[in-house]
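Handing you a structure now.
Removed from the display is one protein chain of the complex; every other protein chain stays in position.
To keep things simple, chains are lettered A, B and C as they appear, and every chain counts its residues starting from 1.
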Amino acid sequence: MTVESMSQTNHQERIGVYVCHCGTNIAGVVDVEEVARWAAEKLQRRGVIIARDYKFMCSSLGQELIENDIKELGLTRVVVAACSPHLHEQTFRTACARAGLNPYLCELVSIREQVSWVHTDTAAATEKSKAVVAGGVERVLYHEALEPLHVPIHPATMVVGGGIAGIQAALEIADAGFPVYLVEREPSIGGHMAQFDKTFPTLDCAACILTPRMVSVGTHPNITMLTWSEVTDVTGYVGNFTVTVKKKPRYINTDLCTGCGICWEKCPKKVIDEVFEAGLGYRKAVYTPFPQAVPKYPVIDHENCTYFQKGTCKACEKFCPTGAIAFEQEEEYLTLQVGNIILATGFDILDARRVAQYGYGRYANVFTSLEFERLSNAAGPTSGNIVLRDGMTVPKTVGIIHCVGSRDRNYNNYCSAICCMQSLKFAHLIHERTGATVYNFYIDIRTPAKAYDEFYQRVLGEGTIFCRGRVAEVSDVALNPGEEGKLVIQTEDTLAGRQRRIPVDMVILSVGLEPRQDAKEVAKLFGISCSADGWIIEKHPKLDPVVTMTEGILVAGCAQGPKDIPATVAQGAAAAVRVLARIQQGQISLEPVRASVNEELCSGCRICNGLCPFNAIMFHEDRMVTEINPALCQGCGTCVAACPTGAITGTVFSNEQVLAQIDGLLMHNVEPGPLEPAAPA
Amino acid sequence: MDHTPRQIFAMIRADMRDAVLKSNTPWHCVSCYYCTVRCPQEVHITDVMYTLKSMAIREKRYDETIAPDFSQSFIGYIESYGRSFEFGLATRHHLRHRLLQTPAAVPLGFGMLTKGRMDLTPQRIEHIEQLQAILSRALELEVS
Amino acid sequence: MTEPFEPVIIGFTCNWCSYRAADMAGTARIKYPPNVRLIRLMCSGRLDPMFVLKALSSGADGVLITGCHPGECHYLVQNYKALRRYLLLRRVLGEMGIEPQRIRLVWASAAEGVRLAEEITRMVEEVRALGPLNWPGRTNGHLEALEQAAQQAEGEPV
Partner (left out) sequence: MAKYIFYPGCSLTRNARAYLDSLVAINDRLGIQLDEIDDWNCCGATEYMAIHTIGAWALIGRNLAIAEQQANGSRTVMAPCSACYLNLAKTDSYMQKDAKLNEQVNAALAAGNLHYSAGSLEIRHLLDVIVNDVGLDAVKAEVVRPLSGLRIAPYYGCMIARPDPEHRWDDVEHPMALDRLLEALGAQVIDFPMKTHCCGGHMTQINTPVAYDLIRRLVHTASEYRADVIAVLCPMCQLNLDAYQPDMNRFFNTNYQIPILYFTQLMGLAFGLEPEQLGFGTEFVDARPALRRIDIEVAVAETPAGDAAPKRVKKVKEGLPMPRMPEDEETS
């Protein structure tokens, strides 16, 4: 429907207003036709010469509507009332540009996220929509024609985290011919996947498929691996980040080390390996976490090394055939320039001790899923023999408890996505290797991906017993015959509708995935945000899952949320492609939101000088005026707000624009009588 | 217990009001609060059980009478004296519901008396009329 | 019977956290009263106290200022500057006889749609209870205000 203004006036601005139905998303609550009719009538004195409503403004037909009006009616300003500018601002700006109108003369106001989706009363929502449109019209009068800023993209990329997501991303970019820095805080890349024995549902050996990738990373001419290192500082912006990386001392001269392994053979200090072996095995004070580690060089664990703690020992140094031990090493800081950063920092597992009723830490034979991965791994502490914690007894019955700490408001409310399949994999492995009776205690079985449900059916066919219901507790209390010396799982079988006590030899807790303990600090370091759960927030959950809200910072793998290996690899590759596209463009255009100083008005008071965290503001002592460096300015506008003489102005969010929008939102521009729009500055 | 707590909740959802209020399940609740702290949806199950009990009492919908009678005897003493009265409660409850087992309970009662752990007469609080006024106002609020 | 008083509240949001919180409230279909009308700024640090005075003098019954949580500002520390201005502004407005509940600062991260909606609801209730802002010289929709504002916007500092 179209409403043309009754009388054409001679305003210098000719504004078109476009109200979107968004199907029923907006039109279901807001009377969109009334909004358009009202705008045409009431805002006509403000320069609105046409107002239309349309089913989907973002469709190509909707965009053409605007383009035609620009050409045919000579529009000089466009206001679209539709969804959030974070979604479609670019769409409508591009449409304007196609029709020859400077894209910054278009304003998108939200009547979906801010009106129809959050309000229910049609009358009130329609009134609010009018106010929002009026605000947009008033504001757009003060828009200026601008050109986007172009920023060159540094061709190097940093990937943080050397698990399978980071490995995939690094290889994709490096194979395309661009340099990558891969930062990993552990001594070797590989991440959680390197700890696993088999991968579901195909039961490929994790090491067999991962090791070649790790070797490729290690030998790739375009990849600089920075293991045993952590990012400590990030400055700059998309295209041009400066990252400081702390290289922790390895106490090994990697130029001399051959990775022969004599040092860890001779090291007298044995410690529990809490990281790679998940606390289930031992390592030495000088160690590589696992035989296929990349790089092959060990590290000396300062906390546990006898020499560092007591001043004598140096057994490793005595026996090292190449003289590679370097106790004198200190931490080193590298400053690196990169254009984009991919965060692939992974996950932690829930601390099973928090779920006290399952007895982890109190009962020897309660294991976490990660412990079981090591237990079943041929390279693990038991060489893949599935045994109880005494190191030798093979269990005859095993209970696997699903959803430990997941789907539970007392711990994590979300589904950890991988535990069902992981538990089924365990059931299969136990059955295959020990012949034990396996019970799965589950709430729901979730097997939605390719070949997953078929795997479930296979495990069902193997005779694994499934008991539906959340387990109440695990105890070693024998109340009935047959329970002596066993762990008893107490649960309500909700399909049978009764309480059951099931004695088992071994309990495996399929613990949920959690954001890294330091996820919040990492997010702060890189200037991005985490959800309430602690996972990194993506730009759009469906359409832009590997990009964060901060330009140039991308995310891949479980850092963004729990997911399985195929999804993790897909995200790693996707993030890499997004980065490659940027690098190949060579530059990126940015919103021209910048502050600038009118030297005529600047009184030299220097109030603004201390306000800029980006050091974009400098003061010219000779002329006693302040100047803003547009290359450093990030456009926050704090100095604009602070300037007492109004000498600093900010594009896109000028005082005039904001004040005019306030007037519009308060409907000052509607009633009564005629008023010429103030001439844009 | 004729239904598991889970079944009770399923019955509530299925709007089986009569069957829920007739069930003896809430009367088997010992208020150990395990369910409340373990519920993944943070349902205050123990409190729901209390509510079901009081609804059943109000509508006189319970089939088995032992537990409701015990609770009612217990609060009867509170309303009369302001304190619980174990001797009265135990004898009244036994004579009413466990006449046949009463001889077996005699040693326990005797032990309680000889060890000075039970009084033959109730203790009454000083301002019982104040408490009664409060409780009757509360009852008005509950039924209104 | 007179219509119940419905306040108008102008809300300032920052582009990175609180505007996205508002988007998230929308996406999640969380409901809040329609009395609040939002303006997007790049950062809560952009908030010129003049904006608040302008809104109150032109018909708003309350002003909501929102931004990223302390320590989470997209521009590192600029929300602390907003906080400072907010505290000062509240004092000034207090001396002008404006109830402190009419101006409210809320931190909301991009994930806190629910929280933002709750804060909006609470503020609308409080301001509704206070009644219309009774500020001498307030223009309530008259055109002089616009002209004055336009003059102001020409560059006169407030």
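One rule holds in what follows: contacts are C-beta pairs under 8 Å (C-beta built on N, C-alpha and C of every residue); 3 or more make two chains touch, one makes a residue touch a chain.
Just so we're clear, the structure is a prediction, and the values are computed from it rather than from any experiment.
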Displayed partners of the chain not shown (whole complex): A, B
Touching the absent chain when the full complex is considered, from A:34, A:144 or A:476: A:476
Those residues of chain B which, in the complete complex, touch the missing chain: 26-28, 30-34, 36-37, 44, 46, 50-51, 53-54, 57, 66-68, 70-72, 74-75, 78, 82-84, 86, 90, 93, 101, 104, 107-108, 111-112, 115-119, 123, 125-127, 130-131, 133-139, 141-142
Interface with the undisplayed chain - residues on chain A: 272, 274, 279-282, 352-353, 356-357, 359-362, 364, 368, 371, 375, 381-382, 388-392, 473, 475-479
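We adopt the following convention: only the chains that are shown with their structure count from here on.
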Centroid distance [mean C-alpha coordinates] between chain B and chain A, Å: 53
Separation of chain A from chain C, taking each centre as the mean of its C-alpha atoms, in whole Å: 30
Residues of chain C that touch chain A when the two form their complex: 8, 10, 16-17, 19-20, 22-23, 25-27, 29-34, 37-43, 45-51, 54-55, 58-60, 68, 71-72, 74-78, 81, 85, 109-112, 117, 141, 143, 145-146, 149-150, 152-157
Residues of chain A defined as touching chain C within the complex: 84-86, 110, 112-115, 117-121, 124-125, 127-128, 131-132, 135, 524, 527, 529-532, 537, 549-550, 593, 601, 611, 613-614, 634-638, 640-642, 644-646, 650, 653, 655-656, 658-663, 665-669, 671-673, 675, 678, 681
Residues of chain A touching chain B in the complex: 357, 407-410, 470, 472, 492, 494, 497-499
